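Following this message is one structure expressed as structure tokens.
Only one protein chain is missing from this complex, and each of the others stays in its spot.
After this line comes chain A, so read on.
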Amino acid sequence: SAPAAPRQRRRGGGPGVRCWRGAEARAGLGFRPPAHSHSDWIGPPDKHSNLRPIIFYVPPDESALERRLREARQEAQASNQRFWARHNRAFRQEKEEFIYSRLKAKGLELRDESGQKATLNAEEMADFYKDFLSKNFKKHLQYNRDWYKHNFRITFLMGQVALVRALRRQNW
């Protein structure tokens, strides 16, 4: 794969500069795919959501169907990112609070003599896991529905785009 060139803080386009949309524009990620590349680029997992951001390539001759596909993918990416970033942050926070409250109840300090953070063992954490899962159950159900809808729609659009491209190539 072709890795990126050194980052340039050049904003805005210019003649001959390919256009990318997606995570970069919103999250202010510095990565810019090389100018010659005509494909999407996928990055390392986001540290909050663990999802990999994609920078979508916009071809100059993008058809309406292709645009719908790209926008569907962007929308799904944004929605997934929002959900998981918030969810994982909540998990971490509630876990810390739980550990803190349990340690306090046991009369222990948050850090032991060596300065290491005190931990609870798996069986003590089990209560927290059960509680967290049941609290977020409805949220997950809703997210599942949304995710399946996005996934099917994107795949269907991909199929349509691929079919149109194949037919176009046939006709030429």
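Just so it is clear, contacts are C-beta pairs under 8 Å (C-beta built on N, C-alpha and C of every residue); 3 or more make two chains touch, one makes a residue touch a chain; residues count from 1.
Throughout what follows, contacts and distances are computed from a predicted model.
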> Can you pick, from "Protoheme IX farnesyltransferase, mitochondrial", "Dolichol-phosphate mannosyltransferase subunit 1", "Gamma-tocopherol methyltransferase" or "Very-long-chain enoyl-CoA reductase", the UniProt name of the chain not shown?
Replying inline: "Protoheme IX farnesyltransferase, mitochondrial"
>> By the contact criterion defined above, which parts of chain A meet the unshown chain? Give residue numbers in ascending order.
In response: 1-9, 16, 30-37, 39-45, 47, 49-52, 54-55, 80, 84, 87-88, 91-92, 95-96, 99, 117-123, 125-126, 128-130, 132-134, 136-137, 140-141, 143-144, 147-148, 151, 154-155, 158-159, 162
